[in-house]
Structure formats: C-alpha cells, structure tokens
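As you look at this complex, bear in mind that one protein chain is not there, while each of the others sits in place.
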Amino acid sequence: MARLIFLGRLEDIAGTGEMSVASGPVEHILAALDPALAVQLLGEKVRMALNGRLLTDMGGIVLGEGDELAFLPPVSGG
Amino acid sequence: MARLIFLGRLEDIAGTGEMSVASGPVEHILAALDPALAVQLLGEKVRMALNGRLLTDMGGIVLGEGDELAFLPPVSGG
Amino acid sequence: MADVRLAESALDPVAEIAAFNARYPTSGGIVTFLGQVREGGGVEALELKHYGPMTLPGMVELARITQARWPLEGLLIVHRSGIMCPGDPIVLVAAAARHRRDAFEAADFAMDHLKSESWFWKREKTANGWRWIEPREQDHDDLERWR
Partner (left out) sequence: MADVRLAESALDPVAEIAAFNARYPTSGGIVTFLGQVREGGGVEALELKHYGPMTLPGMVELARITQARWPLEGLLIVHRSGIMCPGDPIVLVAAAARHRRDAFEAADFAMDHLKSESWFWKREKTANGWRWIEPREQDHDDLERWR
C-alpha cells in the first residue's frame, strides 16, 4: 500500500486529507479515482512531492510499498 | 543681547554650547570671535537656524534682542 | 545561529522579541515583523495547514539562504499552524545585524518567502463559511524583487 496526501483545497475536493491506495504507477492510481478529483490533482498549479521531496517531472513515477505522494496546490503562508 | 548655539563638534571647538553676544549683523558678531572658531562656523557643511528655523541663505542676517542663532554641523542620529 | 520553529499553539510575540533582543547586544539593529490575523473585516477564524515532511525543513532552508545572503548575527522565524482567531499572531520574523539595512532586507526577504514559497495553506472563515486563500499577484511581484 501507498498513501496519497491532499493539501489545502485539494483536501476539501477529495473529502479527506489522506488516502491509502495500492502500490503501482501513479497514472493507474489516478485513473481509479473520481475523475473530478483526478482533474484537480493534475491541475497545472498543483505540484507533487514523493516522500517529502518535490518532483520536477511526474512522468513514470511508480509508488512502492509505504511511499507517500503529496499533492500541493498553490501555497499561502504568513 | 542675542545667543549663539553650537551643536555637535562645534561645541567642543567653541568650548561652550552657548554664547551671549551683542545684537547686530551676524558678520560683525562672527568677526569678533576667535578666528579658528569662526572658520569652523562658516564651514560649507554647517547649516544655521534662526530661532529654530533653518536659514537657506545667511546673507544679511541681523540678530535682534533675544534671537537665537544655532550652528548645525552634519547630523548623525539613530 | 537561526532559531526556526513551527508553532502548533499560541505564539507570544512580545516574549519572543524580548528573548531575541536580549540575545543580541552586539547587534546595532534588530528588525522584527509580526503578522497577525486582522480584526474586523468579517473574518471569524483563520486556519493554516502545513505538511509535516516539508514545512519545517523548508523554513530551515529559507533561514539558511537568508543567512547566506546577509551578514546576520541572529535570525528568528516562528510560524503558526492550526486555527487562529482575529488578533492572534501568525508569524514572527526577527533579524539582528551590525548594520540596519542588512536586518531590514533579511526580514523582508524571509517574509516574502514565507508568504508565497513556504509550505502553508491558509483558509479563512467568514459568515459564508470557510474559503481557501490563494496567493495574490502582489505576493509574486514581491518575490521577484529578490531574484
């Protein structure tokens, strides 16, 4: 199993901050989600981090056992 | 009588912060001072204020009874 | 030496500033920035979410970059997460330096980056419910000044 993490407004859209998914290629995992959510996760302003490290290219990512993939919409601190 | 006020390093040079002088034209008053002090008072970085108001041109200033003429060297606050 | 913290509960800016000032008697200038939840304007609450694996490490890296760019004697960055009320402090940055311009610029730089390049997500609650806050155009312009 692997984990998806939804930050900011993506948590509202997903209805949860965190979701367990079967390990495997990210594109398969996304294809199994609610399409309305998947579209948001793939939005051009959403960045992704694998185990706390920002991905510069999501192509070909495969989630292994215990991996955590976070979806990061535009930030707003301070 | 009128008063001359010496600020900053001019106080050290004059040996006093304040001096009573006879009323009259500033050029006469300065001419009666120690020339070493007068030269410093007329230095190009020294500004003058009459009764708390900065003078833009010292030409022709006459000190009347109770007037206060301050000599202001470059400032340094904070 | 940077002091960088993510505060999950109330932050006391006056106590922080007092301790920071006391730590840097050799610094000619100390600049502090306090960001707080505005009272008035209809905001009832504000929530800041963070992401454990990235938020604090990102703040530590920001402190490192800030210290590499200006000759600072001290730097403090404390940022809240969680739910806050109007008037509550959100973020405190303090920079101590021999010369004041370094302290001003470092604090300004750190704030611009906390605002729009750190891993926080902010939403506010008004009479209409919760709403996520997107970064403003101005925030991006502010960042551009440092590039």
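Letters A, B and C mark the chains as written, and numbering starts fresh at 1 in each.
Rule of thumb we're sticking to: contacts are C-beta pairs under 8 Å (C-beta built on N, C-alpha and C of every residue); 3 or more make two chains touch, one makes a residue touch a chain.
The structure presented is a predicted model; accordingly, all values stated were derived computationally and were not measured.
Student: For the unseen chain, which displayed partners does it touch in the full complex?
Tutor: Answer for the hidden chain's contacts among shown chains: B, C.
Student: Going by the touch rule given at the top, which residues of chain B touch the chain that is not shown?
Tutor: 5, 7-9, 11-12, 49, 51-52, 54, 68, 70, 72-78
Student: What residue numbers in chain C mark contact with the hidden partner chain?
Tutor: Residues in contact with the chain left out: 13-14, 17-18, 21, 25-36, 38-41, 86-87, 98-101, 103-104, 107-108, 111, 115, 138, 142.
What we mean here is this: only the chains that are shown with their structure count from here on.
Student: List the centre-to-centre spacing of chain A and chain B in whole Å, with centres computed as mean CA coordinates.
Tutor: That pair's centroid distance is 75 Å.
Student: Whole-Å distance, chain B centre to chain C centre, using C-alpha means?
Tutor: 50
Student: When you check chain A against every other chain, which residues touch at least two of them?
Tutor: none
Student: Indicate the residues of chain C shared as contacts by at least two other chains.
Tutor: Nothing qualifies.
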